[in-house]
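Got a structure for you, written out below as structure tokens; questions coming shortly.
With one protein chain withheld, the remaining protein chains of the complex are depicted in position.
Residue numbering begins at 1 within each chain, and the chains themselves are lettered A, B and C in the order written.
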Amino acid sequence: MIDAFASWMLQFGALSWLGTTPATILAMSLVAVAIFIFVALNALVLVYVERKVSAFMQVRLGPMRVGPMGTLQTVADALKLLLKEDIIPRFADPILFRVGPWIILLASFVAFAAVPFSPGWVPADMSIGLFYVVSISSVVVIGIVMSGWASNNKWSLYGAMRSAAQIVSYEIPVGLSLLAAVAVVGTLNLQEIIAAQAGVGNLFHWIPIPFPNWYIFHSPFLFLAGCIYLIAATAEVNRTPFDIPESESELVAGFMTEYSGIRWALFFLSEYANAAVVALLTAIVFLGGWQSPFADLAGARFGMISLTVLALIWTIFVKYKVKRLSIYPIGTILALTVIAWLFPAFAIWLATPGLVWIAIKGGVVIFLLMWFRWTFPRLRVDQLMYLSWKVLLPIALINLAGVAVWMWLTGAISLVG
Amino acid sequence: MTEAEIYSLLSTEFGDKVVSFQGEEKTPFAVIQHQAIHEIMSFLKRDERLKFDSLMSLSGFDLGGAEQPLGIIYHLYSMSLNHYFAVKVLFEDRENPKLKTINDLFRTADWHEREAYDMYGITFEGHPDFHRILLEDDWEGYPLRKDYVQAEFYRGMKIAKEK
Amino acid sequence: MARLHAEEMVLNMGPQHPSTHGVLRLKLRTDGEIVSHIEPVIGYLHRCFEKHGENIEYPMVTPFTDRCDYLASMNNAHGYAMAVEKLMDIELPERVEYLRIIFAEFQRIASHLVAVGAFGLDVGAITPFLYCFRERESILDLFEMASGARLLYNYVWIGGLAHDIPPGFVEKAYEFLDYFDERIREYDRILTGNKIFIERSADVGVMPAEVAINYGVTGPCLRASGVNHDLRRAQPYSIYDRFEFDTVVGKGEMGTVGDCWDRYNVRVLEMAQSARIIRQALEQLPTEGDVKSAVPKKIRPPKGEIYSRSENPRGELGYYIISDGSSVPFRLKMRSPAFCNLSVINEIGAGWMISDVIAILGSLDIVLGEIDR
Partner (left out) sequence: MGILEHKFSGDNVIITSLDKVINWARSNSEWYFQFGLACCAIEMMATAAARHDLERFGAMPRSSPRQADVMLVTGTVTLKMATRIQRLYQQMADPKYVISMGSCANSGGPYWQHGYHVLKGVDQIVPVDIYIPGCPPRPEALIEGLMRLQVKIREESSLARKAS
């Protein structure tokens, strides 16, 4: 993408005097700035969404007063945090204390470099994209340990220690569950992984119900792998029920206890950036990335059938419970369904922008994460470790073997040559 | 068992150590010599007929007079036999009231004894962790004594109301 | 092989900490995550209740008893009024007795709702807390109808009540009870049966019955340990002997008898029992009678002393009053249940992890107002 962008710039009249290298550098920095803006906006929007979602789950209203429906609430919060005093405790380690939040932010920021947002839209299309994202996002732990240690506060220290143990442990189930998908597709390149999930096929290969070729519907094993990934990734990004590093009722604010103002805002930024990375990665590896389920005629038919069913279920069961909220989504879905059913071409057109699809899929995963957060209690440290090492890890390992067997059964690989 | 029966049991067992019995009070109690508190409490807890397994309350009080200035009342209850009894001790010595702890019999007494010390300055001997409980350790005086005079300042903060 | 032994660290939890339920301070000696010793430091909310009791007249003490256990004001005032009434041999009108019980049981539900919600909060579930407060608001509406206040009512007076209930109260109370029965099932769905919740609370902080009795633990915490002791049953005061209700006892369904889950579940089930008592009381409530008819003009109990006890949502609430015949109590001591309940924390909490200590603390349901008084 960078190269394409750079060559486009060189073709562009006013910039043609640039050499190839400066143009590439310029393109790189522009993309980096764009990603940074994305990360910042992402946090603003997600914080707002999280507050609203939590409010609706808790029979409250959430932010209301600042801007229409409280939409400017997070803007006000961010501005206020920028203007707050930046306290560095006297007995804190001044360098580590300052650097810690930046490392956390950097790690989650850099991870976006390999994320494909749309066909051709990937900042750095590398052959080891998946590996890169997984490894770079675990650099976060270094920042957390740094800031927790540097704070010279016992609660922070506890938060940092817990976090180190947690993230390191959950790397393994994350890796193994992703490996299951990689075994099927045979590449680490994220674009190729998405490309392999195009079209519509049978559910779990044999059940004759048309389903998109997403890996989560590819085989029962990959479905399981997807679940494991979601659980382990929730732990990776420190969200409830695995939010023990910052567990509010236990450790005050965990490793963030001593931070104020802008540095604390950085934690927030990176927390939501991490959540976005996890959601996007789930979407890419298991939910077909920017692939639309309606990209061809069969897919469109599938989509229409499933949407109709969903809309009916929604109307029958939900509408009577949530009166006010249901009308608009149902109306939209029904209208789209009818139109798309009548004009498949429209459905295919509807399906084209990959950015929209990856955003929808990622959004669903993020909503799931929020749902977890506002309904579950929190696990204890040892239970967390137990879950990782004694439950998820064995299941993931067996699952990986299962994927191999499945592939052999379906003829994707053969044992003899 | 009624309180009067418990009292007669106690007086046969301990004789002079049980000073008197106030049966006509709403909550009858026996007054005992404060030197004998531990053995009497131990008997009340361990005796098969009494089985006072829980100490419900331990309250200090200050009668304010010169004859019987300070005292402590123990309210006992038996969960298994569902009867209760109260034991009172009085101190002649207002300046240095001392009592043996019953912390080893009833763990409830742990904090209650510290509270009695905090409020009335009654010392309990043999208590494992004996210091003030509600107020800070550097507090002066025992606030619930009738002759307590409120200090003007505490650590530079004004206590008394502003007129 | 020598066991790797790390240096112990002293961790100060509180007096300002999100889950100490107020201004409690716990000095934890920790070895990593394991807590080896807990020393509670209390007194950060010592508001000199007993000193006030010795300086103001009998009826004026009621607002202070309200403020001692601010989650169970009605029960506290009820206990105090009973103590003075016994001292003065006041006979109460039937209607007063019934109304007192109705309010005491409503207050018990409200208090348990906070306990259950806060326990959820302590183990990390935020939403149940909000649900509990939603129900509590409905109860506070009822209290507000009757007394005009939301939290501290000064409603139960010595010898009667401050006002009679307004018209429409009984219907509203029935309405709430019908609504509340459904809500209890909602808690069951969101907390009681939740796998993570059970993991966090079952088998944690087990309090054996003998420990509980020896430490003077009372109320739901004692009953959760399998001891069938409820003052409303053991020594029925007021008119509790007229109602049918079950004493809820911990059975150790998810783990051991006396664990945090039991303490939580006993409270949930007790709310249903309280609702049952309220229903009966509302049905039997005499329509006639002046709630102030027995209030004495001048409250001057005869010389003497009394230790009166009642069942507060947290356990046995005792008032020890010495009267010298004047209109001011000579000595007023409050035996607060949470004071004893908290003292057990080192016994049941040492050896557990920091997270467990918080869960145990939450399951004990302490109110600092009455611990420090």
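The rule is short, and it goes like this: a contact is a pair of C-beta atoms (placed from the backbone, for glycine too) under 8 Å apart; a residue touches a chain by one contact, two chains touch by 3 or more.
Predicted, not measured: the structure shown is a model, and the values here were computed from it.
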item	value
Partners of the unshown chain among those that are drawn	A, B, C
Selected residue (touches chain absent from view) among A:Leu61, A:Val168 or A:Val405	A:Leu61
Contact partner of the left-out chain, one of C:Phe133, C:Tyr174 or C:Tyr237	C:Phe133
Residue among A:Tyr158, A:Tyr259, A:Tyr272 or A:Trp374 touching the omitted chain	A:Tyr259
Of C:Met13, C:Leu45 or C:Leu317, the residue in touch with the unshown chain	C:Leu45
Residues of chain C in contact with the chain not shown	15-18, 22-23, 43-48, 51-52, 55-56, 63-64, 67, 70-71, 114, 129-131, 133-134, 136-137, 140, 150-152, 368-369, 372
Residue ranges of chain B at the interface with the undisplayed chain	134-136, 143, 148, 150-151, 154-155, 157-159, 161-162
Residues belonging to chain A that touch the chain removed from view	51, 55, 58-66, 70, 72-73, 75-77, 79-80, 83-87, 248, 252-253, 256-261, 264
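Note that only the chains that are shown with their structure count from here on.
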item	value
Chain closest to the assembly centre - both centres taken as Cα means	C
Chain at maximum distance from chain B, centres defined as averaged CA atoms	A
Gap in Å, rounded to a whole number, between the CA centres of chain C and chain B	25
Chain B: positions in contact with at least two other chains	none
Residue list for chain A, restricted to those that touch at least two other chains	none
Chain C contact footprint on chain A (complex, rising order)	54, 57-60, 154, 158, 162, 240-241, 243-244, 247-252, 374-383
Residues of chain C touching chain A in the complex	9, 11-12, 17-19, 33, 120-127, 130-131, 134, 190-191, 194, 196-197, 199-200, 353-356, 358
List of chain B residues in touch with chain C within their complex	25-27, 29, 53-57, 59, 61-62, 73, 75, 79, 82, 86, 106-108, 110-111, 119, 132-136, 143-144
